[in-house]
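Heads up, one of the protein chains got dropped from this complex, but the rest are sitting where they should.
And then chain A:
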Amino acid sequence: MEQLLDGFATALTPTHLLLAAIGVLLGTAIGVLPGIGPAMAVALLLPVTYGMEPTGAFIMFAGIYYGGMFGGSTTSILLNTPGESAAVVAAFEGNPMARKGRGAQALAAAAIGHFTGGIIGTILIVLLAPFVAKHAVDIGAPDLFAVMVLAFIAVTSVLGASRIRGFASLLIGLALGLVGLDEMTGQQRLTFGSLHLADGIDIVVVAVALFAVGEALWVAAHLRRKPFEPIPVGRPWLSRADLKRTWKPWLRGPVIGFPFGAIPAGGAEIPTFLSYVTEKRLSKHKDEFGKGAIEGVAGPESTASASAAGTLVTMLTLGLPTTAVAAVMLAAFQQYGIQPGPLLFQRESGLVWALIASLFIGLTLLLVLNLPLAPLWAKLLRIPRPYLYAGILFFASVGAYAVNADIFDLLLMFVIGLLGFGMRRYGLPVLPAIIGVILGPAAEQQMRRSLQLSDGSLTGLVNSPMAIVVYVVIVVILFFPLLKRFLPKPPVAPAEEREKVDA
């Protein structure tokens, strides 16, 4: 505790405060701009920070990291073009909200979600760092595969009205996920001899193409037939009803996000999706999901930030980067001759605690910066639709091109965009395809890794306690509807509840 207070003392000096502010501003800007993710931003700034002392540099990097999370969901919500993979899920409900004129609320729910998720995550760093360090390495491929199976079961709840169309869409996603070099053996799959496809198709490209490009084409095809009206911009603040619906998702987010961030190969995509499905299940407003339910923004965003905090735990205590940004920050530590790992907290305790303190400060700065901006950003949608969608297409193209400065990515985005247009034309939901791209490769990798570890024996899939627990949970979920028949029926919820929902 005393160390943390010392940390605050270090982090609150004017220089460090200024660096934190620069970091969060840069991070937000980078998150909003397409193409440059926080990982690249930190890498580009590395040489600039050589001259600085390490504490200041890391305070700035942490600001960029969290800032990127805040900014990333902005474009996701307003323009349906996620700038990075952690923000993909935010578009699911955030964009429908924005189109209903509730963009400001969606942005506010996301910002407060990031803040709560980040704060709780950072508190968990302080409390649990040694514990997590000890147990994160016990999580292996079989456990991760079990979680993937659970996630696949959860996909059924986003399939939409028609199961067949939902599954078709999921299969499209899984097929897209297969493209690339097989990671285990180095064989080529669906690459058609193109080197550009060897690394697979990036989830951000797929999401931007299916969401934004498909949508823009669809709107363009219907523009003449529909009355021309700009998207309304409603009241800027969260109403009491909104708050009532969001405070629980905000608090639930870290429970899912933090452990995922801390385990190797956890990342932010799968926990945000799991959070989305959980919120959908627990919500009293299930019918609103897909049309702009605020819980579906609040939960995943809080999860995303908490997973960012979890990532820092494993990076600091084990020297183990679980995301691209963490990998770059790890490289930065090494540049200063500091080796993150089990001895870091003893050797560099001043630096570590200042960094942790600066996370709290950075998050507060971000909230202060982003809340007032929410209504301003939302006004962006007042632009008439033709201009707006032209702008979206422009941003999407710049984003796809800027990542690798490669024309191929641009073509790929438009081809998948056409696919998205076709899917809309034939009533296929886009969501399951995105989930397929996220889950497919990850599940395959973990399953094959587990089987390889056990030298091909099937017991390798169930030989750890955590995997068994997860499978039991899956069985319970699957058979719960059957069990329910034998249980006395709960009283039917009063019908007025639904009518209270503001449209």
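Definition applied: a residue touches a chain if its C-beta (ideal position, glycine included) is under 8 Å from a C-beta of that chain, and two chains touch if they have at least 3 such contacts; residues count from 1.
Criterion: contacts and distances are computed from a predicted model.
When the unshown chain is looked up in UniProt, the name that turns up among "C4-dicarboxylate ABC transporter substrate-binding protein", "Iron complex transport system permease protein", "Ubiquinone biosynthesis protein UbiV" or "Membrane protein" is "C4-dicarboxylate ABC transporter substrate-binding protein". Screening A:Gly101, A:Gly160, A:Gly290 or A:Gly391 against the full complex identifies A:Gly391 as the residue touching the chain left out. Panel shows chain A; residues 33, 39-40, 42-44, 46-47, 50, 136-141, 181, 183-186, 188, 193, 195-196, 198-199, 264-265, 314, 318-322, 324, 327-328, 330-331, 334-337, 339-344, 380, 382-384, 387, 391, 398, 402, 404-406, 449, 452-453, 455-456 of it touch the chain omitted from the view.
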